[in-house]
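Note that this complex is displayed minus one protein chain, with the remaining chains in position.
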């Protein structure tokens, strides 16, 4: 399995990165993350090029990362700047790989490919993550499945009534067809709309908690929009039947997937709401509910699927397709094409599966 | 390592299979087992052909298996009969593999090869499992060894005095030679007979418990008969020296081995006796004693052998052979020939080791 490399991935939420050394494996590479004295993000390899010790076990000294084995120090560009031993000579070639990294939308975005290709416009425009009118609850989970199965899951409204039958299931959405929309900017949408029916339990509860009791029916929308390589935004909300969407309750959610290995993924999630933005207790409820749904409902299934699939390629399994898969299929083919194009151009840029880059 | 595929294997004891979904890996394939509304056995693949979810996590609805991920339902022939989502269209190709399965001798027998070759006469004629004059105690154990080492162990009287020295060891049997007998029906027997000596502890105890104290010596027989691919019947008993075998105590035992993977096996065992057939306490004693002997004596050894062998082929190890191995060698060569013949005819029928069939 080959990853798209000339792309941004989320390395961490902004508030995870500080002057404590943090390491995270991304696309099979062990990356070191921290902030320098100016508070700027730094991302380098985590393996000392001298004796291959893991740098995150060391510490920051005078703004440089000190290796815990022999004390070599590396600056934010990965250059060795100090050798405490003997003649103090700095060995030629003592460099860490340095990764382009930038802070946007409350996250640290890392570029895993050719630095000459860095393109900030490729960070997805999930503007709601930055919108002061929205209140955000977010977290990160570790998933024992390939990121592409999670992509599919997030674009798939057909699993809601089974996997999330107590919370997100909605009969009118179950009976709807998925509408595929392709934006000019490349976003692929898989949307479903239900009208004049009962909302999902979770929205029924939120409405009563944050507005009022209501009579009659509601309209409900679930929109999933994907951007390469593995970002899904999700607009989901309800409004009293026949009223304009603006009057309703809506959450805009971000699902940002970073492959750790071929079979595991860092899943950065954020639920953003434009109602009850000062309600701390609601934050806790959303966090608990989201983690419960993902860990006990989706992740169990995704891990079981990963176990059943092993290392086999998706299409080689000749999957049976439903109408509801229209979004997942479109994004899978799009990503297949992007990876194939990148490989055709720079096959050497892609390390073999399981190898870890040094430095 | 390649399995014989056009053959029956025990998937479960009859009473293990109900309208609860049961999954078991057999010959590296994950099989789903249950009973339909008529109480008939059903065996299909356990992996949904849509998104590869494990069906045993779902449930039976209106006699069909409902996938826990998207709610597709499959009937007992593996055909998709319902899609709850959207347009409700049933995707072409949404089929599970369906396995021939039949109920005999208190067990569910599954055919892992070409359905066109199904041959009920290939189920071994272990009639004592069905004989109302016999009382049966049975169970299933998981063994961390290739099934062929267990076959060998069960046909091997030479290990009794070492591995089972407190229970089945018998000096007159130790000193006897193994007699190889080949029945016209293909059964391969490895038999030993001891005469005019002390019986094994376990038979001495059973005689005193169920008959009377006795003086003098006994005759003792241990007969092991193998049928392809991995079924061993065992006749073992004692009688007062010189008296006809019919007057003695005898158990007829069935050892039915089903490969799970190359290195693990489902071991279905049954001990059948024609004495004290109404004695429930004896049932408990037999169950406890059998499981103790197997788990603490045989399995420890078989697992250690498996660890030492790894994935190496038996003959490549140039094993030293004893006279006592005459049965094990004969059955190994017979099975080697059967597998080679099947491979020569249909090599494609055999999945590569470790692959799991889908559906």
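Which chain is which? They are A and B, in the order written, and residues in each are numbered from 1.
In this section, a contact is a pair of C-beta atoms (placed from the backbone, for glycine too) under 8 Å apart; a residue touches a chain by one contact, two chains touch by 3 or more.
Every value quoted in this text rests on a predicted model; they were computed, and no experiment measured them.
The chain not shown here is touched by just one of B:37, B:61 or B:304, and that residue is B:304. Residue positions on chain B in contact with the hidden chain: 152, 156, 158-159, 161-163, 174-178, 300-301, 304-305, 307-310, 317-324, in rising order. Even with one chain removed from view, chain A keeps its contact list with that chain: residues 30, 47, 49-54, 57, 67-71, 80, 83-87, 89, 91-94, 355-356, 358.
To be clear about the criterion, only the chains that are shown with their structure count from here on.
Mean C-alpha position of chain A lies 48 Å from that of chain B.
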